[in-house]
Structures are given as C-alpha cells and as structure tokens.
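Of the protein chains in this complex, one is absent; all others appear in place.
Lettered A, B and C in written order, each chain numbered from 1.
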Amino acid sequence: MIPDREFIKTPEVPGPTKEEVRCIVMCKSKILKGDVVADIGCGTGGITVEFARKAKEVYSIDRNPDALEVTEKNLKKHGLLIKANLLEGDALEVMDEIPDLNVLMVGGSNGELSSIIKKGYKKLKDGGRIIVTSILLETRAEAVKTLQSLDMIPDVVEVSISKGKITKRGTMMIANNPITIISATKV
Amino acid sequence: MIPDREFIKTPEVPGPTKEEVRCIVMCKSKILKGDVVADIGCGTGGITVEFARKAKEVYSIDRNPDALEVTEKNLKKHGLLIKANLLEGDALEVMDEIPDLNVLMVGGSNGELSSIIKKGYKKLKDGGRIIVTSILLETRAEAVKTLQSLDMIPDVVEVSISKGKITKRGTMMIANNPITIISATKV
Amino acid sequence: MIPDREFIKTPEVPGPTKEEVRCIVMCKSKILKGDVVADIGCGTGGITVEFARKAKEVYSIDRNPDALEVTEKNLKKHGLLIKANLLEGDALEVMDEIPDLNVLMVGGSNGELSSIIKKGYKKLKDGGRIIVTSILLETRAEAVKTLQSLDMIPDVVEVSISKGKITKRGTMMIANNPITIISATKV
Partner (left out) sequence: MIPDREFIKTPEVPGPTKEEVRCIVMCKSKILKGDVVADIGCGTGGITVEFARKAKEVYSIDRNPDALEVTEKNLKKHGLLIKANLLEGDALEVMDEIPDLNVLMVGGSNGELSSIIKKGYKKLKDGGRIIVTSILLETRAEAVKTLQSLDMIPDVVEVSISKGKITKRGTMMIANNPITIISATKV
C-alpha cells in the first residue's frame, strides 16, 4: 500500500482511508488486471489510487468538486491519471453514466447508501464485488440489510487499528477510528 | 464517573483519564471508605478526584508542578481538596514520605515503573491493590513482569473504547487510544 | 465487580456480562441506594446481581424460565435474593406489572428493542437512566434512534476488551466480543 503521508491532503476533504484499511479493502475487492471499478465518494483518492494501480479503469465519483480536484492530484502524483475517470455529482445521478462494473466501492453516501448499493448492483457483472466502508453506526446495519435484500451474503469486518508512535519514552499506541468494511459478491 | 468535560484542563499536562477507563480503574481498585490510597503521576487529577470521592485519604504525586496545580484545581472544583495530599517530586523519592497504602495507582512513571511498583509494594497493606495504566507497548510487559517477580498474579485488561459522536449524518464512532490496565492484589 | 467465575452458569443461558462491561454499565446507571431498577433480559443474572448490591429493589425479567432460575441461584449465592423480583415472560407484557423506575437496563430484546425502550421510558422517573447493551450491529443503531425519538441524548460507547492470559510463554491477549453500551438520562 501507499503510505498515508504519500497522499496530497486538502483540509475540507476527508481521507485518505488509512493504509491498513485500504489494504483490507483491496483484499476484499479482489481486483484483476482487466477489471472496471468504481469508487463512489472518492474523497482524497485514497482508494481510487490503489484501485488504479490494479484495475484497467476506475470511475471516481464525488459531489464535492474539491474532492475530485485532490483525487486528480493524487492520481497524477502516482502516475495513474490515465486509468481514471473523474465524475462530479451526486452518486445516484452520475452512476447512470458509467459502464458495467467488476467492483463497486462505496466510501461516502450521505443518506443514500441503500439506493447507491441497489443502483450499483444493477451495473455489477456476475462475480462482481460490492465493498462499503462505514464510519457511522447507522450505515453498518443499512449496508448489511440492503445487501441481504439483494440476496447477497454480506461479509462484515469491523477493523480497529492502533499504530505505534515511537517516542523517547517508548511506543505510544495511537488509535485510528474504527471502520466497518461490508462486502459481498454477486453470484 | 465524572464526565471528562467536568475536569479543568491545562495544555501541557496529560489527562484526565477518559471516563470509561476511570470507571474500570475504580472497579479494579475496590476502594473502601477507610482506605488510604496513592496516585503516582496524578497529571490532571482524573484518577485522584475519583479516588478522593471514595477513599479516606489520597496521596497524589507528580514531578511536574503544573500537574499538581491542575489536580488541586480539580479537587477544589469537586469539593474534595480536604481528602488529598499533593506532593511534588519524582515518585521514587516522594514515596518515602507517604504512609502505608490500601491502593497504589501508577498512571505515569517515566522509565521507573519497575522501581515504583517495588517500592509501592512495600507500602502496600495485606489485601492492598496495585493498578497500573499503560499507554506504551513497553510498560505493559514491564508491569506484568514486575508484579510476577513480587509473586502477585496480574490481571491484564486492554481497553479499546470508541465513543459515538452524534452528527446530522449519523453516529460517528471516534476511537480513544487503547489503554492497558494491569492490576494485582497483595495476598 | 464480582469476578466472572463467581457466577453460576448454565449452558443454554447467555451471560454473565463480562466483568469490565458490567463495570461500565454500573458507572452509566449511577444507581443510588434508594433506587428501583429493572433488568430486561436478565439472562444469567450478571447485571441483576450487581444492581441488587447497589439498589433498593430490582425487577428482573426474562422470557426464558432457565434464565430466571439461574439468576435466582446467583442472587442467592451472593445473598441478594431479598432485593430482587423475578418475572417470567416477554418484556413488553411483564413490564406492565412493575413500578416506576430509576434505571431501565435492556440486555436482551429479540426484535422488540424499540418498543421496550418506549414502554420503559414511560415508567422512568425524571432523572432516570436507560442503558442498552448491544452485541448486534442492528440494535446499536436502533437504540440510538429510539432514544433520540424520545428526545434523549444517547451516550454511545463501544467497548472492546482483551484480557491477558498468563502462560509460560508470556501474556496471551484474548479478545472478548465487542459490546456497545448506549445510555441516556430522562430530563
């Protein structure tokens, strides 16, 4: 994974998703070279850049223009802009414009998680994967319920990571906020 | 427990220990009304104030004069100054001046954890308890080893707490840094 | 707190709630000597017994007769049976029979969490507290939502505890399942 500090940051845009969480997201998304993938709510581009390293093509959507700008910068910094399509707007509208997908990643949804998953499901090829990262108590249960309503079997992983900060006095353990990763495969 | 926000804070002094961790520390210290207790490295006074609510007398030690000042303010704020004795200096030196104890709490040690536990053990009455809170990888193992060298059986609890922050979008889970609480009883 | 091993266990009944979680539940419930409290879904009696040590009177409800039997045994074992009233049946029905409360604890609900909270709220005296312990992703969000619908401000604490098992090779860290404690005060 790309270290967190290797991402350009801008104050108002959340992300990048922390290294270890990106790592698990990548494992769950099982991207192959020829895959077409989407990152809904691309934020700083943490996931988009990792996707771009593995997939054939990435569609990155965010309704915040600042997010797309910083995602673009991070794609450029890592020489991956050519792999990505940056689309500004609300996910539910912009998703109409993208092709069928091998992977749908939802990193932000703002009250529309259920509809985004359902819309994305229609675009998902057989064997395709949906991954949702959730920092809210409410979206965890919503993601599970929506995936189940689509006859998918959700894999639910709550990840709590603490990182050691090396100091003169010893290794201080600093917690990252817990993130729940919900994923499923279309069969 | 006293809510975290009810403590006066000062920038350079660590603490107060978070509410839920104070709660577990109080459970492990099993303080009775007549108990004499010590808080080594009292910092902001988070533990000292809780101890003062339950015990007969508290000895609060810190080598940082700012810590003693803010601990004093917090004791006053909660009407408990009368229960406490504030002692400035390095734990290993100042501990000579305190009486025998029912509870020894070590919340800061700065490389002297093993010696502080051993010195405190001598002051500990039969049935007395030692509690160590550790935020460093190194002091966790050191506390266990030292307690074992004194023929005590350490109870080791790693506590990871996340608190829900209610926002318009939902309940965002915010992690506190993990703390390990090591405790033991003198038999 | 009473150590976990001091509770009589029976295979089919869940509980007792682990020591450190009971400890935080007790802190959040702020029981005073004269309080009347209820434990909905008392299971093994882990919370009921702790409540009985502090409160004037405990109403313990469970629809599983085996749960009431083992709760009764644990109350007897700790000499607290006199403080408790054991009521068999579904919470929503049995709650009609209990008096007004200072504390409502919900440790089991089986799909009726929202209704139990709402019914309990009516029985709650001013200044009274509701505490919900949740091991399911779904009930966490439901508890928050229901408390908010009653104009209460939920305090949400996710607790992950690992306990050190002392072995010849060192201190092995063994995780307890995470529990979310949602609590609120009636103002």
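Rule of thumb we're sticking to: a contact is a pair of C-beta atoms (placed from the backbone, for glycine too) under 8 Å apart; a residue touches a chain by one contact, two chains touch by 3 or more.
On a predicted model such as this, the values are computed, not experimentally measured, just so you know.
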Displayed chains contacting the withheld chain:
A, B, C
Can you tell me which of C:Asn74, C:Asn102 or C:Thr139 touches the chain that was removed from the display?
C:Thr139
Decide which residue listed in C:Thr10, C:Asn110 or C:Ser149 touches the omitted chain of the complex.
C:Asn110
Note that chain B touches the chain not displayed via residues 137-138, 140-142, 144-145, 156, 158, 160, 178, 180
Chain C, residues in touch with the chain not shown (by the definition above):
110-111, 135-139, 160, 162, 164, 169-178
For chain A, residues in touch with the removed chain
1, 19-20, 23-24, 26-27, 141, 144, 148, 153-164, 166, 170-171, 173, 182
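Here is the rule we go by: only the chains that are shown with their structure count from here on.
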Compare the two sides of the chain A and chain B interface and say whether they are made mostly of the same residue numbers, over half shared, or of different ones.
same
Using only Cα atoms, superpose chain A on chain C and state the rotation angle in degrees, rounded to the nearest 5.
180
I'd like to verify one number: the distance from the centre of chain B to the centre of chain C, where each centre is the average of its C-alpha atoms, in whole angstrom.
27
Compute the distance, rounded to whole Å, between the mean C-alpha positions of chain A and chain C.
37
How many angstrom lie between the CA centroids of chain A and chain B, rounded to a whole number?
41
Among the residues of chain A, pick out those that touch two or more other chains and give their numbers.
137-138, 160, 178
